[in-house]
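The full complex has more chains than appear here; those shown keep their coordinates.
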Amino acid sequence: MSKPLISALAKFVAATAGRNMTKAAYVAVAVGVVTMTLLTVDPTHEAAHHGASALLWACLAYFVFEWLVRLRHMASQQRLELYMLSSSGLVDAIGALAVPVALVLGVESKTAWLLSVLWVLKVIPGIPGLRQLRRVLVLESGPLLSVLVIFLMVVFLASVAEYFLERDVQPQTFGSVPSALWWAVVTLTTTGYGDVVPVTPLGRIVAALVMISGLGVFGLWTGILATGFAAETRRDNFLKTWETVSKVPFFAALGPSAIADVTHMLRTMDLPARTMIIRKGAQGDCMYFIASGEVEVDLPGKKVALGEGAFFGEMALLGNNVRGANVTTVKVSRLLVLDLVDFRVLMARHPDLAETIDAEAKRRALENK
Amino acid sequence: MSKPLISALAKFVAATAGRNMTKAAYVAVAVGVVTMTLLTVDPTHEAAHHGASALLWACLAYFVFEWLVRLRHMASQQRLELYMLSSSGLVDAIGALAVPVALVLGVESKTAWLLSVLWVLKVIPGIPGLRQLRRVLVLESGPLLSVLVIFLMVVFLASVAEYFLERDVQPQTFGSVPSALWWAVVTLTTTGYGDVVPVTPLGRIVAALVMISGLGVFGLWTGILATGFAAETRRDNFLKTWETVSKVPFFAALGPSAIADVTHMLRTMDLPARTMIIRKGAQGDCMYFIASGEVEVDLPGKKVALGEGAFFGEMALLGNNVRGANVTTVKVSRLLVLDLVDFRVLMARHPDLAETIDAEAKRRALENK
């Protein structure tokens, strides 16, 4: 490739070094993995095969290039080892090195390319809400672990029992404890392939017990995760909303306790530009506060622009709940949504807010006469 | 068909254009889909076959007719494109056009009629609580999505691993990554058909890990949905109840904060006419407020009618918890149910309410002496 092209590419990648994933990378991952997958199907004719390998090499090239640029970029900012130890740094390295290393080590090409499946790891840092999931797993690790231990104990006890009961009847499938272990795992997870199945009456009773404990393990597992998740969601939502709320002048007036209150009631919503938030004539059961960005209310005859700190849709909460006008975002905006439910409560607890909203509502009503 | 009949039918359908689904439509959907299903079973004799096709044509005719009438009806109200873009509009269109279009395009008749399965879509707009489900899915989409991504990553990594480990031993089943992918999905969802099963020790260890992550994915999924659902239910119930509560004079007296309180405690219940609400002699643990409609208390000797705003069953909450009389709805009624639990709390928080109920109770006791 010609120098300028490369440097241009380098600039582009460097520019994106901050973000976890570039669109380009996503495409490369998808293309790469799919190609690799198809390659393993017997190629109908040579050409297809060659095309595929070409694609794979291209993806690999992209990842290696991206990695190198990022390394240079980070080095230039003295954040090199920080990056190399970060999850995104590691997956970049793996994506770039796995296949080449395998090839260098003389692994047969067809096999080496299988490693390109590791490219999927590149999406990990980009997964939304992954942090949240991890926190739940960490906080609940104690009980989850004990469930796992119980799971393993049941597996071992059950498989030895089955081995003892079935080995003489069907030596080919229950001929050793390891095969019985395989059966136990397949059964306790209620997967039930049916490749190994007890046939003796006693063996079947043991199996039945294992299946029922399977449900139990499931239940515990889910129960634990559900509990942890509920707590985490509340926490996460609060954090996301807090900053925003305190920025909205409308709430700034309130004391910290009231703000904590309010924060528990609001939900943040990030919208791209030109998105319709409210459709005229639709049923409304929430109002909106503009934390950042700008929206446009499409009133008969004129268009009214509302900026940071303003609110709209309050009519829906003040008796008449059919939306009176279309409202659309003008630029990327962050809104705070207040549900009718919480609105009622809020109004009850903070009458002053109620008045402000009421007054504003009246003013608008007059204005739009 | 004769003109009058058609126009009559048209009127009927137009009248129902507002509602999502008419009984007739439900019947047509059921008949149509069942007939189509049976048609695919080798017909025992010609006659049956002919009857079936006749039925299918009839259903189709009904849907087309319904659709046309609705279109005209909507057009007459300038709500045409709104309707055509609404979910119910779309399913009406699909129900009416799918099969004919297929036939016109020259698809073999037997196959074309399979499209009549799309008629089941017509029930979607009529599903109760669907809105609620959708809201949960939307609000929790973030975490749900990340679980899905994790799911896919596990599927890909596992299937490549298995392909690598099993391809030589059982080339017919693990001969390519796509087949391995099939195995991975079947296993991770703990479906476990058993058509593709790893046999090598390493392959089985990988499989065991996949199954266990299967439980994990399940757990996360459920945990997320359970959390979202809990929140949604609370919200939904509040909205449904709020309007009603504020209409009951008995509560109207209370301030907004108290109303919010009360609303959280009440449960709305819609009953058809002539339904027995309370059976004499039964155990009672809740009282009722009449939001709309009318009920009849069947006292010894006389029948007392209670209308909007009245309450009954309070005796059960004031010490004597055996129902003293049968209570039946006279017309379609909406009741607000107050559980003993919440009654206690309510009374504690709003002694004034307690007195009102007490007084009324006493009055009635005397009266019914």
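Going by the order they are written in, the chains are A and B; count residues from 1 in each one.
In this section, a residue touches a chain if its C-beta (ideal position, glycine included) is under 8 Å from a C-beta of that chain, and two chains touch if they have at least 3 such contacts.
Just so it is clear, the model here is predicted, and its values are computed rather than measured.
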Size of the entire homomeric complex in copies, 2 being in place: 4
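Keep this in mind: only the chains that are shown with their structure count from here on.
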Size of the rotation, in steps of 5 degrees, that lays the CA trace of chain A over chain B: 90
Cα-centroid distance, chain A relative to chain B, in whole angstrom: 27
Contact footprint of chain A on chain B as seen in their complex: 139, 142-143, 145-147, 149-150, 152-153, 156-157, 160, 163-164, 176-178, 181, 187, 190-194, 197, 201, 204, 208, 211-212, 214-216, 218-220, 222-224, 226-227, 230, 234-235, 238-239, 242, 255-257, 259-260, 263
Chain B partner contacts - residues on chain A that touch it in the complex: 33, 36-38, 40-42, 111, 114, 117-118, 120-121, 123-124, 127-130, 132-133, 136, 151, 178, 182, 185-186, 189-195, 217-218, 221-222, 224-230, 233, 267, 285, 339-341, 344-345, 347-349
